[in-house]
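One structure is given below, encoded as structure tokens.
Chains shown are a subset, placed as in the full complex.
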Amino acid sequence: MTRATSTSRPTASAGSWHRFANPGRFLRISGHVYPWSLGLALLCLGVGLVWSLGLAPADYQQGDSVRIMYVHVPAAWMALFAYSLLAAAGASLLIWRHPLGGVAATAIAPVGAAFTFLALATGSLWGKPMWGTWWVWDARLTSVLILLFLYLGHMALTHAFENAERGRKAAAVLALAGVVNLPIIKFSVDWWNTLHQPASVTRIGTPAIHEAMLWPLLVMAGGFMFFFFAVVLLRMRAALAAQRAEALDRRIMLGR
Amino acid sequence: MNALAALLARDLRLALRQSGDVLLAVLFFILGAALFPFAVGPEPNLLLRIGPGLIWVMALLSVLLSLDRLFAPDHEDGTLDLLLLAPAPLEGIVLARILAHWLASGGPLILATPLLAVFFGVPTYALPVLLGSLLLGTLALSALGALGAALTLGARRAGVLVPLLVLPLYIPVLIFGAGAVDAVLTGLAARPHLLLLAAVLVLSLPLAALAGAAALRQAAE
Amino acid sequence: MSMAPHSSTQQPPLSQPNRLEVTALDCLRGGWPVFSDLQFRLESGDLLLLTGPNGSGKSSLLRILAGLLPPAGGDLLWNEAPLHGGDSHPPSIGYVGHRNAIKVNLTLQEDLAFWARFHGQPQHRIAQALEAFDLTPLAARPGRVLSSGQGRRLALARLKVMQAPLWLLDEPLVGLDKAAVLAVRNEIEKHRRDGGIIVLATHQDIWHVEEQRLDLGTFTVSPDQLQELEA
């Protein structure tokens, strides 16, 4: 017998209600981090845009259309990165039952989907001058499209249930099952013969890209990253605030 | 009349309330079309050649997949019994339901079509005909689908029976719809095809209303 | 009985006397006989209790009366005219079956509002209906959260948003708590005073004395009759 029968509420069991609200520590820490990431995002994006669109050299083959790269490549990176985080958040919810995992995943999914869409749209814009068509069914392009659908499926599943908890957990399972798509996207250019360019920045050893293009690219990538964190933190804080508001609502309703 | 307006409003509200229902049908449309390049290979010429046909087939399958939501939920939860007792004519109820179904399935598909057209490289000048054919066609698909859904209510394994009944009825719609686009792509007149499509629509609406109502009456017991 | 002149454009108001007459009614389900040669006659203000063991045909009879199930034989008359399928103006019918017809995504308010509009009835009845079955606190919540008894109460509340002289209730008390059972009895009495006619199937014996009762257990088909039915 682990616990004697007593009329008073055992504290451990009362504690389990905390699953539903009050992640106070997160709110405190994120309150400090959020303004910094937002500030850094604005700074990097400002500097990066001026640098990449104005100062960086045009490509001797592609001309000015190469400047799409400064948006396309960071967006594509973020699309992959956000999905890894989404899966990690899902794992933390399923395995360690960390409630913030669910809140984080719900916050990440639309932002990741937006980056994926941006990568697709800019890639498509770039494809017109480069390949002469908006779209080809090449392995990389298609696998990114599938990634977009995984994001959308995640969002739809999250909101498909009355019980928000259930939606988050179901979506977490989906996010984990979809992880197989990440290596396919990353290595598709190596495995299959594709139109799309193989890795030139992120390959092992020295990047095969000129420094005058590399630096503004990295600044833009930093800006995207900080922006991502700022938005995700904001969305998480908003979700937690909404949970509290709901709890208050209920109390008022019951108090009638 | 008032009763039918109330029913239509309720059906649309339910469709919107299932947050993202409409979105999901469209996603299936796009996603399904995206399957084909994997299966037949990515050569642009081939894809352009079969693109408009594929768009049409996927629109058809999307509508088909949503047919089980037409009457089955009302049948299962007992709402159909109450609708059958209603003061409104049953044929009107069926028509209102068809309209609601089309607004929630065919309509959004049409909005998403330009995107797929870009994917498959359908030239811009063919787009109006593609959209026009889908406009007439998906409404006919909803109507004929309603007939199939009503006929199979309460049948064992209605899920597979509906496609079986409905696909033969859908084939004329598909032929004229895809034919219209094909005509415009090969420099011929799309008008005759569109007129035939309109004729199918004009025939299928009253047919669906009358036969659908009869089938619904049979379904209660 | 002569029809009042205005009855040709709309159903007779509840205050006008009505009569439901059932003669020589037979019922088959899936080819099996359920009951045969049933008859009864109800006037405005009457309540008929259907009793009888499980499977004796109470639900089947109610569905036949509602026009949802074709009878194997016999006549259903409403004020001397066929209750269903005739050219005359049948009464509107309030039917509560075994299933509650609740949409999980509509709030209770929206559910009742739809049925009121559908039957062309004024919206002010909704609040009354919710109140009568103690559903007012749940008015803004979706159907999916209802417990079994709450769901049953919503199905019954629909009777109050439509103006139907004939009520057909299939075990309306199932799953109801004591307060709700009282509410149902109240509504039934009110409907009778207003001149309505009610047929109600039940296993719970909460009514006493005055009502008419029909024990369907006594109308089951004997082998002889079966032969005759099938002939």
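Should a chain be cited, it is by its letter among A, B and C, assigned in written order, with residues numbered from 1 in that chain.
We adopt the following convention: contacts are C-beta pairs under 8 Å (C-beta built on N, C-alpha and C of every residue); 3 or more make two chains touch, one makes a residue touch a chain.
Worth saying up front: this structure is predicted, and the values here are computed from it rather than measured.
*Asks:* Report the copy number of every chain type across the entire complex, expressed with the labels provided.
*Replies:* The complex described by this file is made up as A x1, B x2, C x2.
In this section, only the chains that are shown with their structure count from here on.
*Asks:* If you count the contact pairs for each chain pair, which pair has the most?
*Replies:* Highest contact count belongs to chains B-C.
*Asks:* Report the chain closest to the protein's overall CA mean, measuring from each chain's own CA mean.
*Replies:* Measuring from the global C-alpha mean, the nearest chain centre belongs to B.
*Asks:* Roughly how many whole angstrom separate the Cα centroids of chain B and chain C?
*Replies:* Between these chains, centre-to-centre, one finds 37 Å.
*Asks:* Hunt down the residues of chain C that sit against at least two other chains at once, touch-wise.
*Replies:* Expected reply: no residues.
*Asks:* Could you list the positions in chain A whose residues touch two or more of the other chains?
*Replies:* Within chain A, no residue touches at least two other chains.
*Asks:* Which of the residues in chain C end up touching chain B in this complex?
*Replies:* The touching residues are 63, 66-70, 92-93, 95, 97-103, 105-106, 110, 114-115, 117-120, 158.
*Asks:* Please name which positions on chain B make contact with chain C in the complex.
*Replies:* 2-3, 5-7, 9-10, 13-14, 17-18, 76-79, 81-82, 84-88, 220-221
*Asks:* Under the definition above, what is the set of chain B residues touching chain A in their complex?
*Replies:* Against chain A, the touching part of chain B is residues 19-20, 23-24, 27, 31, 34, 37-38, 42, 44, 47, 118-119, 121.
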